[in-house]
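Quick one: the structure is below, questions incoming.
Heads up, one of the protein chains got dropped from this complex, but the rest are sitting where they should.
On to chain A.
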Amino acid sequence: MSKLVVIGDGMVGRRFLEAVTQRDPSWDVTVLAEEPRPAYDRVRLSAFFDGVSAEELSLASDLPGVDVRLGEPAVAVDREARTVRSSAGDYAYDKLVFATGSYAFVPPMEGADLEGVFVYRTVEDLESIKAHASGRRHGVVIGGGLLGLEAANALKLLGLETQIVEFAPWLMARQLDEAGGGILKQHIEKLGIGVDCSTGGTRISAVDGRLLMDTNREGVSYETDLIVFAAGVRPRDQLARECGIAVGERGGITTDLACQTSDPDVYAIGEVAAMEGVCYGLVAPGYAMAEVVADRLAGGEATFPGADMSTKLKLLGVDVAQFGAFDGPLATTYLDPVHGSYAKLVLSDDATTLLGGMLVGDAEAYPLLRASVGGKVPAKLADLLGGGEVEGTLPDAAQVCSCNAVTKGDIMGAIHDEGCVDVPSLKACTKAGTSCGSCVPMLKQLLAEGGVEVSKSVCEHFTQSRAELFDIVKVTGITTFSELIARHGTGSGCDLCKPAVASILASLSNGHILEGEQAALQDTNDHFLANMQRNGTYSVVPRIPGGEITPDKLIVIGQVAKEFDLYTKITGGQRIDMFGARVEDLPKIWRKLVDAGFESGHAYGKALRTVKSCVGTDWCRYGVQDSVKMAIDLELRYRGLRSPHKLKSAVSGCARECAEARGKDFGVIATEHGWNLYVGGNGGFTPRHADLLMSDVDSETLVRTIDRFLMFYISTADRLQRTSKWVEALEGGIDYLREVIVDDKLGICGELDALMAKHVENYADEWKGVIDDPEKLQRFVSFVNAPEAPDPSIEFETVRGQKFPAGTTARSHTQPVLLGTPERK
C-alpha cells in the first residue's frame, strides 16, 4: 500500500482527506496535526462567542484508512529518505502534502508579547481571549479587514467596549473602495464600535494592570484591557524551507497549477501554497486545490481552475460582498446614505461584460451578480444597483456555487435530467449550496426558471398548502372537514387531505379525535388508536414518560401481554410495544392499561412520541442536571400534541449525550449552568444532527422556547415535513428561527404561547375517552355482524418463544441471519 503523509489538519486538509479517500481508498494516510483538536470550521470561528461550542465547529469525520495524529506536529522532513519526523516518531511517505495553513501575523512592535495581547486564529486563541476578557471592559482590535471585523464582533459578543484600529485609510481595503469602506464604517460605528483608520500601533506598554498602545498619530493612544492582532496571516512554510523546497519571495510554498512543489512527490494546498507565486487566503480556492491533488494522486490530470475570490459576509450584521474585479475600465456606482448601502459594478469598456463589483449594506443581488461575472450584465443596471432581490438570466457556464464549483448548466441538468424539484434535492444531487449557502436564493430562482413549480398544494382537493389550511382553520374557526372542503376545496377529499386536516383540527384543540365527523378523517392508525401491522393486527404502546416506569407498571404490561398473547419488544423510544392485538381486543387491553394508570402513547399518530432521557443527576456520576425529571415534564406537557409529522425528543444530563438528543426534533442537553436546546434533528432516512438554538438557559426559558418552536412549526410546516426539513427550508434557517421565537421579530410569540397553553389545558387521554364512550367502543369490532368473531384469516406461528404473524420464517426476501449462535427455543 502506498503511503501518504499529510501535514496539517485544517479545513483544506480535511477536504483533501475526504476527496482522497473517496477517489482512491487504497492510500495508507497519516495526518500529523499540531492542534489538539481535529479540523474545525475556522471560517465560523467567531460563532464560538455566540454560544456555538468548539465541538459544533468540528469538521471531524471518521475516514477509512486515515490515521489522524492530533497534537503531534511534524518537526522535520527528510526528502532523501522520504520520511517525516514528528514529535513522536518517523513516518515514511511515497507522497507528501503540506496543508499547514497560516499563522497570525503580528507586526514587529514593542510590547506585542505582553499579557493581554492576543492573535485571532485558533480555538485556543479564542479560549484565551474569553478567559482574559472576563470582568474587563475594553478591547482594541488591530486590523480592519475581514479578520479584524470578525475579531471586533467577537469582543463585542464578550461584552467589551471595542475599538478597531486600521492602518489602511478605510475598512476592508482589500475588498472595498473608499466609498464602500465609508458606508461600512458608518454601520459599524452605529453598533457602538469605534473605528480609527490610517492609524497604526507603534508601542504597547503595561500600565497599572491595563495596556497602553501608542500610535503613529500625534496624541492618539489607547488605554485598554486587551489587544487582538487581526492584521493578516502569513503562510506556515518554515518546515518546507528547512528541507529545501522552493518557497516564494513573499513566503508560501511555490507550486504549479497542479499544486506540485519543486519536489515532484510533495504537494502544497491551501493557504500555505504560493500557486504561481500567489497565496490565497480564502477557503474556496483551498478546497479547489484539495480536489486537484486528490485527482492527481488517483492518476488524474486536474489543474487549478482559477480562484474565485468573491466573498459575501455578514459582518456585525452588515452584508458585505465583493466579486470579480475590484476596479476596471468602466465602473458605475450607487450610494444610498439614507439606507446605508453602496453598490459598485465594474464593466468592460464597451459596457457589455460584467467584470466585478462590490455591495455594502444590501447584498441581495450578489448571487446573480457573482454568477454573471465574465458574462452579460444580467439585468437592468438600475435594478442591480438599487438593492433588493433581482431576477435575471444567467448563461449556462456561470458558476452558481463557487464553493463546490457548480455551474448553472449543472443545476439545470439536475432539474431536467435528475428530476430535482426543490432546494434540498438540488443540494443532494449537485452539492450546490451545501457549503456557505449564499447561492441558495439563486437555486430557488433557477428552479423557477427550469419550470419547476414548487407546488405546495396538499392534494387534488385543496390548492392550498398545509400551512395555508392551518391559517384558514385558525382564522375562520371552521371545525369540520366538510365545511372546509365545501368552502375552500373541491371533491370529497382523500387519504392525503383528510388526515392533514384532522391533524390541523386536533392541533387547534378541537376535542377528541374520534368525535363526530373527525372520526372519518383519521388515518387507520389514528382511527383505532393503535398501529396496524402487516397482517391487520395492531400494536399497542402505552406512554412511559421519560422512560421511567415502576416495577408494578412493568408487571401490568407483562400481565396484559400474557393475557392477550401479545409479542413484546422494547422500542427505540424507551417504552414497550405489544404486537399482535386483534382489533376487537383493543378496548379490553386498554381498559386494563388505563385502570393501571397508563395513557395512550400516541405511537400511532403524527404527534409527540417520546422524550427519551438518560438517568441524569439522580444516579449518574457525571450528570449535571435532572434530565429524567425534565424529560418527564416535557413529555407530559406535549403529549397528544398533533403535528405535521411525528415528533421525537430527548434530554441528556450532560455533554456525554447518552440520550442522543441531537438526533431528535428537539433535544435538550444539560450544562453546568442550565440547558442547551437543539432543534431540527432526526434519524430516519436522512439522519441529521439538530442545531443549537439556545445555550445555558434556565428551565422556564427552555420550556417557553420549545412551546414556541413546536407551535411555529405546527403553524407553518408542510404536510409530512419533519422539523429538520422545515428548519432547512426557512429562509434564514436557524438564525431566522431564533429571531422569531426568541426575539419575537414577527410579534407572534404571544399567539404561539396561547396556542400551546390551550393544548396543555385541553389535553385528555384519547384511550380513556374511548373506553368510557359506548358509541366509540362500538367501532372496535372484527365484523359489524359478528363483533366478537376473530378474523379467521389471522394466524400466528411461534419463533424464539413468542408469537409472530404466520409466514414470518418463510418470508423469502429476508436475508438469513447466521451468526453461529445457538437457536433459542
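By our rule, contacts are C-beta pairs under 8 Å (C-beta built on N, C-alpha and C of every residue); 3 or more make two chains touch, one makes a residue touch a chain; residues count from 1.
The criterion applied here is as follows: contacts and distances are computed from a predicted model.
Peer 1: The complex lacks one chain in this depiction; which UniProt name from "Nitrite reductase (NADH) small subunit", "Pyruvate dehydrogenase E1 component subunit alpha", "Twin-arginine translocation signal domain-containing protein" or "Outer membrane protein beta-barrel domain-containing protein" does that chain carry?
Peer 2: Options "Nitrite reductase (NADH) small subunit", "Pyruvate dehydrogenase E1 component subunit alpha", "Twin-arginine translocation signal domain-containing protein" or "Outer membrane protein beta-barrel domain-containing protein" considered; the missing chain's recorded name is "Nitrite reductase (NADH) small subunit".
Peer 1: Check each of A:Val119, A:Leu316, A:Leu521 or A:Ala690 against the chain that is not shown and name the one that touches it.
Peer 2: In the full complex, the listed residue that touches the missing chain is A:Leu521.
Peer 1: So one chain is hidden, and I want to know which residue out of A:Leu191, A:Val220, A:Leu330 or A:Ala786 touches that hidden chain in the complete assembly.
Peer 2: A:Ala786
Peer 1: Please identify which residue in A:Ser457, A:Asn535, A:Ser695 or A:Gln802 touches the non-displayed chain.
Peer 2: Candidates A:Ser457, A:Asn535, A:Ser695 or A:Gln802; residue touching the omitted chain: A:Asn535.
Peer 1: Which parts of chain A face the unshown chain closely enough to count as touching?
Peer 2: Missing-chain contacts on chain A: residues 460-461, 482, 491-495, 497-499, 517, 519-521, 523-525, 527-528, 532, 534-536, 583, 778-779, 781-786, 789, 791-794.
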